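Encoded as structure tokens, here's the structure I'll be asking about.
Here the complex is missing a single protein chain, while all its other protein chains stay put.
Chain IDs A, B, C, D and E follow the sequence of writing; residue 1 opens each chain.
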Amino acid sequence: MFRHQKELQFEVKVDGPDPMLARQLQEVLGGQFGEMTVMMQYLFQGFNCRGEEKYKDMLMDIGTEEIGHVEMLCALISQLLDGASPEDQADAATDPTMAAIMGGINPQHLIVSGLGGLPTSSTGVPWNGGYIVSSGNLLADMRSNLHAESQGRLQVARIYQMTKDESVRATLRKMLARDRYHQYQWMAAIKELEEKKGVVVPASFPAEAEMESQEQAYEFWNLSDGKESSEGLWATGSAPDGSGDFVYVGEPEPKGQIPKLSVPLESLQHDLNINKSFK
Amino acid sequence: MFRHQKELQFEVKVDGPDPMLARQLQEVLGGQFGEMTVMMQYLFQGFNCRGEEKYKDMLMDIGTEEIGHVEMLCALISQLLDGASPEDQADAATDPTMAAIMGGINPQHLIVSGLGGLPTSSTGVPWNGGYIVSSGNLLADMRSNLHAESQGRLQVARIYQMTKDESVRATLRKMLARDRYHQYQWMAAIKELEEKKGVVVPASFPAEAEMESQEQAYEFWNLSDGKESSEGLWATGSAPDGSGDFVYVGEPEPKGQIPKLSVPLESLQHDLNINKSFK
Amino acid sequence: MFRHQKELQFEVKVDGPDPMLARQLQEVLGGQFGEMTVMMQYLFQGFNCRGEEKYKDMLMDIGTEEIGHVEMLCALISQLLDGASPEDQADAATDPTMAAIMGGINPQHLIVSGLGGLPTSSTGVPWNGGYIVSSGNLLADMRSNLHAESQGRLQVARIYQMTKDESVRATLRKMLARDRYHQYQWMAAIKELEEKKGVVVPASFPAEAEMESQEQAYEFWNLSDGKESSEGLWATGSAPDGSGDFVYVGEPEPKGQIPKLSVPLESLQHDLNINKSFK
Amino acid sequence: MFRHQKELQFEVKVDGPDPMLARQLQEVLGGQFGEMTVMMQYLFQGFNCRGEEKYKDMLMDIGTEEIGHVEMLCALISQLLDGASPEDQADAATDPTMAAIMGGINPQHLIVSGLGGLPTSSTGVPWNGGYIVSSGNLLADMRSNLHAESQGRLQVARIYQMTKDESVRATLRKMLARDRYHQYQWMAAIKELEEKKGVVVPASFPAEAEMESQEQAYEFWNLSDGKESSEGLWATGSAPDGSGDFVYVGEPEPKGQIPKLSVPLESLQHDLNINKSFK
Amino acid sequence: MFRHQKELQFEVKVDGPDPMLARQLQEVLGGQFGEMTVMMQYLFQGFNCRGEEKYKDMLMDIGTEEIGHVEMLCALISQLLDGASPEDQADAATDPTMAAIMGGINPQHLIVSGLGGLPTSSTGVPWNGGYIVSSGNLLADMRSNLHAESQGRLQVARIYQMTKDESVRATLRKMLARDRYHQYQWMAAIKELEEKKGVVVPASFPAEAEMESQEQAYEFWNLSDGKESSEGLWATGSAPDGSGDFVYVGEPEPKGQIPKLSVPLESLQHDLNINKSFK
Partner (left out) sequence: MFRHQKELQFEVKVDGPDPMLARQLQEVLGGQFGEMTVMMQYLFQGFNCRGEEKYKDMLMDIGTEEIGHVEMLCALISQLLDGASPEDQADAATDPTMAAIMGGINPQHLIVSGLGGLPTSSTGVPWNGGYIVSSGNLLADMRSNLHAESQGRLQVARIYQMTKDESVRATLRKMLARDRYHQYQWMAAIKELEEKKGVVVPASFPAEAEMESQEQAYEFWNLSDGKESSEGLWATGSAPDGSGDFVYVGEPEPKGQIPKLSVPLESLQHDLNINKSFK
């Protein structure tokens, strides 16, 4: 069960209205890597957690914090939209400066949400559940969390460069600092889990299943002309778990067959096969 | 520019028709972490790459390999659907065994694709561009790639357990082996990049911007009852880059204000504010 | 800012595993009218609220309660999936009873979420932000809330009839009771707001704007053959706000023109008009 | 079966081209609460109606009218786009005024639809079936219809304020007047149905099922700090159907357990449980 | 403006309930090529038509007919669902035959729509506006219409084979016959338009623009190993408009550069370029 405290986690202020910035900030509210994404991802991972209690508790701590980040971003966007109005829009038809600003506004901030945050990205695409994952495998999920925080912090940092509003910048710095910690947090959790279970996800796949194709697990296939790719650690070193050495295959050849699908009896079946062999 | 070779990368075989398995395999073809995802993600990262040539070349190598994995999965699904037919479906109305099988089929394999692979997940949801990312930040993107390969390999391993078809299993083992290598590969690239730029994404955010909220970048906020979360490396150790020590805040208090939004002059504006201050 | 308490709002139990029921319950977790919808709708309305504080506080109370309902449903679904396994799936190929059950499972419960709840509907469609609204107009939004609770409770009641698991039923009864209260709650809020502002949304649209077409605001247009529709309160009574009487127009005639769009100079413009008059 | 009459329901005119307004109007054509939504919602409810004939007939009357509203909006948008051209776009690169206007245009009006209406929202998101509902429960559906008309009319009223084009305003006034009537209509239908069946949806849920948790059906849980929410009718009055009195629970405590999910045998099963108890 | 006649265009009957068939038929109601698609596509093309009146009128005729096809399919699906009930679902837990049938049902037919048609595909994905096109170019759109009717009729024919319900088959035969006519219709319109304007869309692209790359407009590039593709009319004949002869390029070589993107000053800009040259 959850509870709400009226104070925001951190102070949220703006120097003045800026509807174009409000539109940009929607990306880190309701976009692919916005706060809605990390909030829902951590909450679902926490709700579904079947591992040690400390992981579940940690996921619930941070998932709960992220609900408050969605709250902060809505407060930020609402303040930036204060003062935008339909009348301004009407003036835009004759005033180039106003037209320029209006052209950069998300029209749904005026028409749909009444000057409030929307559950959508900076281009107005609704947030959706396909952005998140909760797999039941802790190592896989911690990697997904590190990825989300990395992309998310990158986007906040870019928006930070895109505004001169010092109050907004002060707010964003708080979020950047938390996102920095969250990256540390997932790295620490990943380190712990890799030490326990090995670095490959899933760790538990039966060893014998890998035997026959062992060699293929260490080969880099050079399928794009040029051999610059041979210069990386992935091509010359050892596997991170020391289980083998990488091999750079400069001239790879396919090992499979030319696929031949059975031809359906089209005269009868609209190009579908009538052979009932799968019964 | 690309070229196609008729042979598959690895041999693809099935023991016999199994439309329920064909439906499950759609997840790793067109689902959130299917082969379409890694193919498109690596290709876009490669096309957009502005860094050292070796990264671009490497992304193109593996992105090109993944097109061939989409090809292999389509071949696998088509073979599993060989022999399914509309007539079988008609029989299902009176035959419980057939009904059971039919209930587990993706109806679009019969109606839409004519016994071929679909660009959709195991529940029939179309693949979409919101599954992938190409950010222009190499470290962020390599983490996204490691996350995708971890979730993807986990799913293939689960499907592996869900079938007794030894030919399918042999095919899946090849893909598991390649996914193992790809995890190694991204780990190696991440290690290289972290050593160059530091572990936090983005590395380049100006140092002075972090000053004021430095403390918040190392605090774990205990926002879910219970203190099991204090037992992890994220709560007690040092930041992975040694820049500070983690602090477990057992009783965190909010540091922000209670937000008060301005009230619009609703009598005139349908609940929208008419204050034009943002002009 | 939010906090999490480990106890669920109400007890959540199941008599035994039932993956088909788990799939059905996804509808009221991540479907159009599931708990994710009311949770996100109330939270966004609360975050964006510019009206009297009591509305904002009330929206935050109930929005916060709904996060806990998402938590309860995840717990319920996880318990129903306990015991489902890939091996069962493998057996399904030869065992009709198992095949029947497997056919009714959401494959993503096995492959994607590892026996946990998903942010998707009963057919596996991801939840999306297009399901919710926060408009800044309190009366419009309270009506949206009443609509969501009505559809949502109906769905829970239907699922209640679809299972014989008495523990699940006991859990659902708690949710039905809360949904009953929430319907009462929105009705009470609507009553209060209608008394203050009138029943038409938005109340504030300027009176003079309605003058010219006043008559059209009370007419029922009979555009489907047959006059059974003349028997309802909408056809014979007065407007709920007493502003006029309804008129049943049995033989309505169009009042507009036959539209004629300008024809573009296609020889030059690929069927686009080159007239630059809008500059 | 349907028939089409060439005349529009009401006259549709514009003073002159205004592609920015055309983009905004897409919201009330193909957005969440646009005319496509009410058209499809009423038609599906009418097609699926199993109640008294008068409801089906009424739904078909109004659903049929709404097809004509989609027609009117397309005519309006096409007229506003008359005169927009690719050449203007080309000029925008060097002319700030033109650039300002072009920045506010939906690029798909030029590239995709050739100066016509699109089945998308003001941000270009395609209309989708997740916006509508037809549940088979008349009271629930009438509430959904009132909600849709309330949000929809609010949006039209906002756009009305956003333009100074008097011809467009005259057209919108017609739509506002019809939307006013449609709100009256659904209110009247709701009143009629509530009197017959009671105010809670679904009315028919067996009484005994509510017994055990009766108390919870009248409690307001104060889960957000502060008690402003105690001032509303929802906290102090009686249920609208007089079945009980509301109780304000100022310090609510959870009544459920701390959830403990079974831990899967991960060494074997990639974090999935192998216990086959659900067979 | 539109009108509705109570009679269906053709008689719709079923032999008995068949919820699995109801699920399959959703594909041709709300799937990619279902009746909703052709209905909305023809209506939007008609509404937006700027060409000769006879095309607009024809599009309105057939678009209006298709609304009636959506109506027929809803009637068909509702009849097939008559008799399905939540109680049956409850029985399914213990009855394998019932479980088999239930496994093949769309759960939303029970939970969401109350035994009625849904605006979704056979896998439950909501219909969306991305399925249709109205481009303002008549020839392009007629080709889109022929494509939609071809895919749509194919799907109906496949479902026809999937059932033994003779009443359903009789209904589908009517739809197949109409879809046959509609294919003829679009072919006739295409023929007329191609004769007027030429076969390439858009016809009006300035001739000089093609000059420089004339040769490339007739070359088949053999980019997949093997030369079976040289056997088709596309490789050896003349262009359909006689403007040139096809050339089979067996060993094609790229004609472009190796792309080199400018490298951003990442130390400052989070991997974004600071060069402001586009101002």
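A few notes on this one:
In the analysis below, a contact is a pair of C-beta atoms (placed from the backbone, for glycine too) under 8 Å apart; a residue touches a chain by one contact, two chains touch by 3 or more.
For clarity, every value in this text was computed on a predicted model and none was experimentally measured.
Touching the chain that is not shown, out of D:39, D:81 or D:102: D:102 (per the contact rule at the top).
Remark: the omitted chain is touched by one listed residue; of E:26, E:48, E:64 or E:122 this is E:64. The chain not shown here is touched by just one of E:38, E:146 or E:168, and that residue is E:146. In the full complex, chain B touches the hidden chain at residues 1-9, 30, 40, 43-44, 47-48, 50, 60-61, 63-65, 67-68, 70-71, 74-75, 78, 112-120, 126-130, 132-137. The set of chain A residues touching the chain not shown comprises 18, 20-21, 23-24, 27-28, 31-32, 96-97, 99-105, 121-125, 155, 158-165, 223-226, 254, 256, 261-264, 266-272.
We adopt the following convention: only the chains that are shown with their structure count from here on.
Interface comparison, A-D versus A-B: the pair with the greater number of contacting C-beta pairs is A-B. Comparing D-E with the candidates B-C, A-C or C-D, the pair whose contacts agree for more than half of the residue-numbered pairs is A-C. With each centre defined as the average position of its C-alpha atoms, the distance from chain A to chain B rounds to 9 Å.
The distance from the centre of chain C to the centre of chain E, each centre being the mean of the chain's C-alpha atoms, comes to 28 Å. Chain E has residues 1-6, 48, 50, 96-97, 99-100, 102-104, 112, 114, 120, 123-126, 135-137, 158, 161, 269-272 in contact with two or more other chains.
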